[in-house]
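Reviewing the structure listed below.
All protein chains of the complex are present and in place, except for one that has been dropped.
And now, subunit A:
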């Protein structure tokens, strides 16, 4: 068995190398820059002095993706372009780790969005871009970092596109440390060490030679590359080195807060939940559609009724419908209440339809014709004319004196009482369960005024 993974010797720091001699040499073409960069990474890791099990190397796809298997650290070899996302997950899970991402210029294209977001987040991973201006493994195609005019397998007449400046992109998007250099730079070890020591997102754009493709296709050389770096207009050396809060530790310290309460009762109902303590005379399943407008608190009114039903020993379901632009247009809540557990939750034709606003009337315009005898429609009196032919009985209500935020609940409470769904006590208890006291206060007021909805507002009398 060739592997030395998990053996004790590698946990003894400091190590002379983080490379696994039993797996060397590297598999790269003669003259390929990848080996230079990996050697420099090894020296920087040794200088960092962390044991192998506190370092994770995440590789992308391409020739660079072969790199992790030469190191004795933790390794993650993932999908093309996504290395930064795995590295982010690893770092967020274990903020104490040193996490290194090795990607090529290809990975900068397909995973560019992830690079930008990692820089914005300032998640503490170090990205080394093995930047040889083309895809090596797949046969020398152009990448997002290929210089204009370069010949590649897919730009035989020269690249028409401008290259992305990946270092500048990381720099302007919030990275803590960004630098650009070449694989021949004697200072490369020191730059990688600085990147690894950075408390935040670090990116190094390292220009290098792909001797199999980019060099022969473009009569490219070390000298030509160094000249290109000088004349490209792209900054080299350290572009950015700044202090910003690192994401993983910030999130970890945010995790120290008190445990939040349960969103559902524990099994057996020991905690949370609703204890039924009122009676209902409901004998069969009834459905109710409340059709109003945004701003009328339709959904919370429906929840008050549904919860009151549960407080009364009934089963209830509630589903809401509203346009994606939530602050305008209709707001509809469909309720089912039943003494039995509820299966089908749909309400194609309700037993009770309550219409409080023209928006709601419009969206539910087809319901009245579908409603049968014995069903009822309660409609804001000024909208009565909008209810089409129906076998339901139609009753007006008068919500003029109530504010827009109170009308839906007041009417719904009045209807619930009249229809024998739940008692006023159950509704009051349901309102008491509101988490925000100011909201509860408003709702109590609406409940108090529920009986006024059956009387036309008195014509205003002139005081003489």
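Everything below uses one rule, namely that contacts are C-beta pairs under 8 Å (C-beta built on N, C-alpha and C of every residue); 3 or more make two chains touch, one makes a residue touch a chain; residues count from 1.
Just so it is clear, contacts and distances are computed from a predicted model.
*Asks:* Could you tell me which of "2-oxoglutarate ferredoxin oxidoreductase subunit alpha", "Cytochrome P450", "Nitrogenase" or "Probable tRNA sulfurtransferase" is the UniProt name of the chain missing from the displayed complex?
*Replies:* Protein name of the absent chain (UniProt record): "2-oxoglutarate ferredoxin oxidoreductase subunit alpha".
*Asks:* Which listed residue, A:158, A:216, A:346 or A:456, touches the chain dropped from view?
*Replies:* A:346
*Asks:* Of the listed residues A:68, A:105, A:131 or A:434, which contacts the missing chain in the full complex?
*Replies:* With A:68, A:105, A:131 or A:434 as choices, the missing chain is touched by A:68.
*Asks:* If the hidden chain were put back, which residues of subunit A would touch it?
*Replies:* Given the touch definition above, subunit A has residues 1-3, 5-7, 10-11, 52-54, 56, 58, 65-66, 68-69, 72-79, 82, 85-94, 96-97, 113-114, 116-117, 251-252, 254-260, 262-269, 272-276, 303, 306-307, 310, 314-321, 324, 341-346, 348 touching the missing chain.
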